[in-house]
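For this depiction, one protein chain was excluded, whereas all remaining protein chains were kept in their positions.
Chain lettering (A and B) follows the sequence in which the chains are written, and residue indices restart at 1 in each chain.
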Amino acid sequence: MKADPKNVFTGSHYIDGDVACAYGAVAAGCKYLAGYPITPSTEAAEAFAVKAPYVGAQFIQMEDELGSIASVLGASWAGKKAMTITSGPGFSLMMETIGLGAATETPFVIINIQRAGPSTGVPTSTGQADMMQAKWGSHGDYEIIALAPESPQESFELTFKAFNLAERYRVPVMVMSDECVGHMAEKVVIPNAQELEVEPRRYFTGSKKDYKPFKRDKDLVPWMARAGAGYKLYLTGLTHGEDGRPIFDVKTFEMKSKSLRGSTNRYLVDKIRHNRDKIIKFEEHQTDDAEVVVVSYGISARVAIKAVKEARESGIKVGTLRLVTVWPFPEKRIEELAHQVKGFVVPEINYGQVVYEVDRCSQGRANVILVPHGGAAVHDSDDILGAIKQAATDHNPYDRILEYTTALEREVFGENMVSKI
Amino acid sequence: MIEVRFAGFGGQGIIRSGLILGRAVSIFDEKFATMNQNFGPEARGGACSSQIVLSDTKILYPYVTRTDYLVAMSQDAYSTFEHELKDEGTLIIDVDLVRANSNKKTYDIPSTRMAEELGNKIIANVVMLGFFTAISKVVSKEAMEKSIRESVPGRFIDLNLRAFNKGYDWGDKKLSEDN
Partner (left out) sequence: MDKIIEAFHDGINKSGRDREKMCMVTDIAYDPEVVDYLGVDLFHTNRGRAIAFATGMKLSNPNLILAVFIGDMATLGGNHFVHAARRNMDLFVVCVNDFRYRKVAAQETPGDFSRLEFSSYCSIEQPLNLPHLARSNGAVYVARWTALHHEDLINSMAEALPQAGFKLIEVISPKPELLEFFYLNSEIKHGEDTAKVGIEEDKKIVVGKFVERERETFIDAYNKQHYKVLGDKFIKIAAE
């Protein structure tokens, strides 16, 4: 289905990443945004709120983030594409209901403009330390999809894509932007509506009495129904069968039968894992002959390119792999590369999150060097260059993950900061 | 690559200046411009700056490191950011608001006073943008005028363009004095 031209602000804009997220959402047909103001995400909510009444969308400032996310789930079941926008503290508050969203397989989008530090941190500065929280934040077992934009242009594109993925797989999708991208203004080109393919909601089309909210098609994704349309829906966060009604049976936790009847818990992870090749997107450059590959995402991937160019100029065979979808993680590709390279360099604005995934997938075949950053700024590309050089020379698989000592840390803490994590 | 910082305090239109310049360069001059804003956790009224990186190719590092141009509209802004100006960089100040003592090339303009003469000191930043455009030549005058048209509400366009041109002419005059 093509995007509705009314929703697509075609043309060249000079806007920041936050606003680009809002425009991406509107273009995707998002009709409901509930949020509570929090720096550095407010510009996104504001931009949506300004456009909402022109496109038949609703913006509501809820009383808190707990209410925001709950109302987003409600809006989704009432038939609208819905999202919330937040940052660190608000993201934490939403965790319980994200679990409800995962369990009830509700399509919705969360935009998290990440800020620095735990707790209140540095509200006006950047960070990438919510990546594991995005994956594991709510209790219990489930899978979500998370995307990481590197520019305002990509903020538009990935927010748009997030809605398509949410509808396609009936899953919460997170756009893990950060303050730097969020507050960075650049040219954003929004194409014509005809060039934007929108995933419509996959409504059940059979007879109402046959509808089961968790009965799956062959790619394991169940069909949606509208609330208040006579389906006698029963939806619960309790573990449930395909009719949505609770079952408390050991069989529901491990489905042994090969038939598609049975537990939801198994499917919550399987519907993403079985479809991961269709979901996962990453960008590779110069990896053909690479001895070192820089694996990164979001703004860090962008900053790393400078270091990669300099390293190539000095004769080091280095390539890049930029994660566009961080979750699910491209395990297979990292594993393949691990056979080829001496080492991976992983710059991220935290003290080690996605780097563990890289190490897990490389299975000790390659060194993995983390270039850490405490937040509030982006990496100095010289640090990434230093780590690339180190990865190109040292090769001791037993080292596993090594933490690179950045220039700033050397200055503050002295020479002997290098540690294994 | 050219790095520019506008600095002053909240309410002077510092962020808007950055957006106007960025829009002019990236949309109308069709080059690359990345604008980033800085403010402390206490957002409004305090120190405020916007940084713009201009380039012919995609910008990888989004912040300024060594600025080519510092436009300072408060004493605080001057003393905070003067040191990051390159040795061959250019300092541009509002002569009534900043007392500069810099060994770097300096141009001054009474932008706030000129804006008041035009009827509203709120457009001092636009006078300053005109001045900056003439001095720096990093962006075309036409692109800036188009950008201003797109960036301010309709009824203020004329006033803003007059302010811009007033600053631009002052810059032209300063440059010819130099030569």
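Just so it is clear, a contact is a pair of C-beta atoms (placed from the backbone, for glycine too) under 8 Å apart; a residue touches a chain by one contact, two chains touch by 3 or more.
In this text, all values refer to a predicted model and were calculated from it rather than measured experimentally.
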item: Interface partners of the hidden chain - shown chains only, full complex considered; value: A
item: From A:Q58, A:S92, A:Q286 or A:Q340, residue that would touch the chain that is not displayed; value: A:Q58
item: Residue among A:Y14, A:Y32 or A:Y297 touching the omitted chain; value: A:Y32
item: Touching the absent chain when the full complex is considered, from A:K212, A:R226 or A:R400; value: A:R226
item: Absent-chain interface as seen on chain A, which is shown; value: 31-32, 34, 53-58, 60, 62-64, 66-68, 70-80, 82, 96-97, 99-100, 226-238, 245-246
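Assume only the chains that are shown with their structure count from here on.
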item: Distance between the centres, which are taken as Cα means, of chain B and chain A, whole angstrom; value: 36
item: Residues on chain A engaged by chain B in the complex (per definition of touch); value: 12, 14, 16, 39, 122-124, 180, 183-187, 299, 302-303, 305-306, 377-378, 381
item: Chain A contact footprint on chain B (complex, rising order); value: 18-19, 22-23, 26-27, 32-41, 43, 59-63
